[in-house]
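Working notes for the structure below.
Note that one protein chain is taken out, while the other chains of the complex remain in position.
Now for chain A:
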Amino acid sequence: MDGEDFDPTLLKKKKKKKTFDLDAALGLDDGSKKEETKEVANEDATAANEIDDNLDLESFGKKKKKKKKAINLDDLEGALPKVEGEETQGEEKTGESMDADEGADVDAPAADYTYDELLKRIFSIILDKNPEMAAGRKPKFVMRPPQVLRVGTKKTSFANFLDIARTLHRLPKHLLDFLLAELGTSGSLDGNQQLIIKGRFQPKQIENVLRRYIKEYVTCHTCRSPETILQKDTRIFFLQCESCGSRCSVASIKSGFQAVTGKRAAIRAKTT
C-alpha cells in the first residue's frame, strides 16, 4: 500500500526534524538572548519557542480541508528557521508524497479511511515521535504555575510574580494593579521582589485571576495570539497584536466599590 510506504518515511523525516528542531531552538536561544534582556533565562526562550510551535500546530489542526493541510505542513516546515538544503529537499519530498497520497484518495472514492481517521492517525504519530510537543499542545500558553505561599495567617506571598509578569511581557505594575483590584485587597512588593497580598489565597484562585488577566490583557482579541504589546494612548490602554496587526482598546483596571471590612473604629481614628 502506498500509505504503508509513506508512513515509515514520514516517521524518519519527523525524527530528523526533531533533532533539527532542537538545534534551531538552541540557535534561537542565543538570538533571543541577545535581543532581549540578558537576564532572561534559557527556559523563557524555549518556552517562547514552544509557544511558536504550538501556534503553528494549532492553525494546522484547525484546517479542515486536505489541500490546506498539505500547504500548512509546508508552512510549518518553512517556519523552521534556516533549514539546510538537504533537509528541505527531504521535507519537500514528504510534502509531495503526501500530495500524491491525497491524490490517490481523491481518485479512489472507496477509500478505507475517512479524513477524521487519517487526521487522528497523523496526530498520534506526531505525538508518538515528539512527546515534548504533546504536553504543550493543548494550552496556548506554557506558563509556570504561580508559587503562592501563606505568610503568617493573614497574608499570602506570590513568589514568582515578577517572573510571570516577564513571561507575559507586561509591566509588573499593571499586573499588580489588576491582581489587587480583582482580589479586592491591598498588597505590595517586598524586598525579595515577591508580591505580598493581604488575605488568604490558594494557588488555584490566583491562577484563575491570572487566567482572566491573560484573556483580557495578553491574548489578542481577534486571533488569540499571545504576541501582543500593551500601549497607553491618551489614558486608554490599547492592545496591539504582533502577529495579526489588530489593535483594540482594553478595559481600564478599576477596583470599583470596596466595602468596609476593617475595623471602623480604626478608620475613624485615622480620618479624625
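By our rule, a residue touches a chain if its C-beta (ideal position, glycine included) is under 8 Å from a C-beta of that chain, and two chains touch if they have at least 3 such contacts; residues count from 1.
Basically, contacts and distances are computed from a predicted model.
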item	value
Listed names "Negative regulation of gluconeogenesis", "Eukaryotic translation initiation factor eIF1", "Translocon Sec61/SecY plug domain-containing protein" or "Phosphatidylinositol N-acetylglucosaminyltransferase", with the criterion being the UniProt name of the chain not displayed	"Eukaryotic translation initiation factor eIF1"
Residue of A:159, A:209, A:223 or A:250 touching the missing chain in the full complex	A:209
Contacting the left-out chain in the complete assembly, out of A:200, A:215 or A:232	A:200
Those residues of chain A which, in the complete complex, touch the missing chain	181-185, 199-202, 205-206, 208-209, 256-259, 261
